[in-house]
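Only a single protein chain was left out; the remaining protein chains are all shown in position.
When the chains are written out, they are named A and B in that same order, and each has its own residue count from 1.
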Amino acid sequence: MRHLGVLARIQLSDEEVERLTGQLDVIVDNIAKVSQVATPDVPATSHPIPLRNVYRADEVGETLTLAQALQNAPDAADGRFRVTAILGEEQ
Amino acid sequence: MAKDALMDYDAAIEMFEPVLGFEVHVELNTKTKMFSAAPNSFGREANSDLAPVDLGLPGSLPVVNEQAVKYSISLGLALGCQIAPSSRFARKNYFYPDLGKNYQISQYDEPIAFEGSVEVELADGTRVVVPIERAHMEEDAGKLTHVGGSTGRIQGAEYSLVDYNRAGVPLVEIVTKPIYGAEHRAPEIAKAYVQTVRDIVLSLGISDAKMERGNLRCDANVSLRPRGQEKLGTRTETKNVNSMRSVERAVRYEIQRQAAILAAGGSITQETRHWHEDTGTTSPGRPKSDADDYRYFPEPDLLPVVPSAELIDELRAALPEPPAERRRRLKAEWGFSDLEFQDVANGGLLSEVAATIDAGATPAAARKWWTGEISRIANAQGREATDLVSPADVASLQGLIDAGTLTDKLARQVLEGVILGEGTPQEVIDARGLAVVSDDGALIAAIDDALASQPDVLEKIRDGKVQAAGAVIGAVMKAMRGQADAARVRELILERAAQ
Partner (left out) sequence: MSTELIRLSAADLAAKLASGEVSSVEATQAHLDRIAAVDADIHAFLHVSDHALQVAADVDRRRADGEALGPVAGVPLAIKDVLVTTDMPSTSGSRILEGYLSPFDATVVARSRAAGLVPLGKTNMDEFAMGSSTEHSAYGPTHNPWDLDRIPGGSGGGSAAAVAAFEAPLALGSDTGGSIRQPAHVTGTVGLKPTYGGVSRYGAIALASSLDQVGPVTRTVLDAGLLHDVIGGHDPHDSTSLTDRWPSFADAAREGARGDVLRGLRVGVISELPDSGFQPGVSKSFRAALAAMEAQGAELVEISAPHFEYGVAAYYLILPAEASSNLAKFDSVRFGLRVTPSGTPTVESVMAATREAGFGDEVKRRIILGTYALSAGYYDAYYGSAQKVRTLIQRDFDSAFAQVDVIATPSAPTTAFRLGEKIDDPMQMYLNDVTTIPANLAGVPGISIPSGLAEEDGLPVGIQFLAPARQDAQLYRVGAALEALLVDSWGGPLLDRAPVLRQAQGAGEVA
């Protein structure tokens, strides 16, 4: 559960960890239920209405102004978004 | 940082078999981004080329750039790959401040191209086949600047600034299969492979392929296994080796480093490593861990890419010739000696020389510039020649010499200006005021000034001491700040003496 919290970037309290651990069973139950009928011969439906090759022409369209890009930023400096020191590395 | 123990290279290869693998990211030079209509630009004001989806704004959605798909198919075909009859995008989920959505739209189990190979030619003409596992489409991330701390690196920085202009730039990631049998030529093969990929994307015209700008980025995987062992050794992945010569050096370094550890009875940690251009070493990065749980799943906002057979045929028909064939043809066309041609090819300068010739220079002049002055500066600066200047600028520089606007010496100054980013050769000439003064009136005035302070010179010349003209020529050249044709100045002085 702690690991899931790290993956999901949510700091979880002990109480939350305990409560959510119990609820993982919901997922496990759902998986069990779904597995009863999701046999290998059944194709998956990723999109309810099948479409393909939906493209955009390579033409420049409208863009945000710098002010619009930054208008909701919790912190910005130098026309850029400012964040606290980064611990991890690029992937 | 503790210094790594290194084994002698030849000894290392004697004990261990190196196995290589590469992940090369190619930034496509489409007009717009992979999933938005914002410009695919470089060097613009931070956060000024953004559409909502590039910032992951609430409610924004991606739409695929058709040109990027076509370029990806062309690249796949040029790499000898099969094109998937149906491929799809997937989300690669991980949190990082340079990702607007905290997932990267990439491809996972259904890449657009798979199962290919490229023939790579080494310096001595040996050909090696590099097997390609897949080439897939994805989007680039934004750029971080780390502020505070001493190094500008992430460690010790106080805070970081994010510019998302690069976020969403189309990428093709080319992944090789394990490359066996490289033996002592592993570093050379590494370099030749990246050069070949670069030649391919340049001849396709789908990327600017400037490594320094990150248009082409190489992650090199190296593992060693003791001679006779079947099982592959633990590999390291050296990230972002951003020049062709560094690829060679980084592979050699990792072989020597890993060999020293293994020979001492140690084991290799599976991890990413960082290449340091300045010291020519690698340092440990992130170990492979749970954080690599990317929770891939098919991108629900995008539909499958199902290229028609007609489209694939059309793109296949438009492919440039394969790299090895091209080399043979160019060598014959240019009339270079074996040595001259190898000079160009080993410098990774084939495409540059070809493009310079296409832009109007003679083969000899093009070769002279690229393998001469430009490579010299690149070596001195520890940079990649191909990143310094464009073939068009080199051709125009040569054109200006041929027209008498520049002397060789002035041309080198103009080149310097172009490399410093002052603009095209003509812009540098205008800004620096560097053109040869071809106006005799200005030269005569300067000669008159010089003669005024050295009145005896004309007498000496008339007396047959022609070398006395040298002092005046020197004074005139100095007055003209080098921008005169010395031969013409000499002619004018002799004419004056003859009057």
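Here is the rule we use: a residue touches a chain if its C-beta (ideal position, glycine included) is under 8 Å from a C-beta of that chain, and two chains touch if they have at least 3 such contacts.
The structure displayed is predicted, hence computed values, not measured ones.
S.K.: Name every displayed chain that the left-out chain is in contact with.
M.R.: A, B
S.K.: From the list B:Lys101, B:Arg166 or B:Lys191, pick the residue that touches the absent chain.
M.R.: The single option touching the absent chain is B:Lys101.
S.K.: Just one of B:Gly266, B:Pro300 or B:Gly404 touches the chain that is missing; which is it?
M.R.: B:Pro300
S.K.: For chain B, enumerate the residues touching the unshown chain of the complex.
M.R.: On the chain B side, contact with the omitted chain comes from 52, 55-64, 91, 93, 95, 97, 100-103, 160, 162, 164, 293, 295-298, 300-303.
S.K.: So that we can see where the missing chain sits, which residues of chain A does it touch?
M.R.: So the residues of chain A touching the missing chain come out as 1, 4-13, 16, 20, 23-24, 26-27, 29-31, 33-39, 42-49, 51, 54, 56, 64, 68-69, 71-75, 81, 83-88.
The criterion applied here is as follows: only the chains that are shown with their structure count from here on.
S.K.: With chain centres defined as C-alpha means, what is the inter-centre distance between chain A and chain B in Å?
M.R.: About 34 Å separates the centre of chain A from that of chain B.
S.K.: Would you tell me which residues of chain A are touching chain B in their complex?
M.R.: 3, 6-7, 9, 46-47, 51-66, 69-70, 77-86, 88-91
S.K.: Could you list, by residue number, the parts of chain B that touch chain A in their complex?
M.R.: Going through chain B, the ones touching chain A are 30-32, 36-39, 45-52, 55, 63-69, 86, 88, 94-98, 102, 141, 144-146, 154, 157-164, 239, 272, 285-286, 290-293, 295, 298, 300, 302-307.
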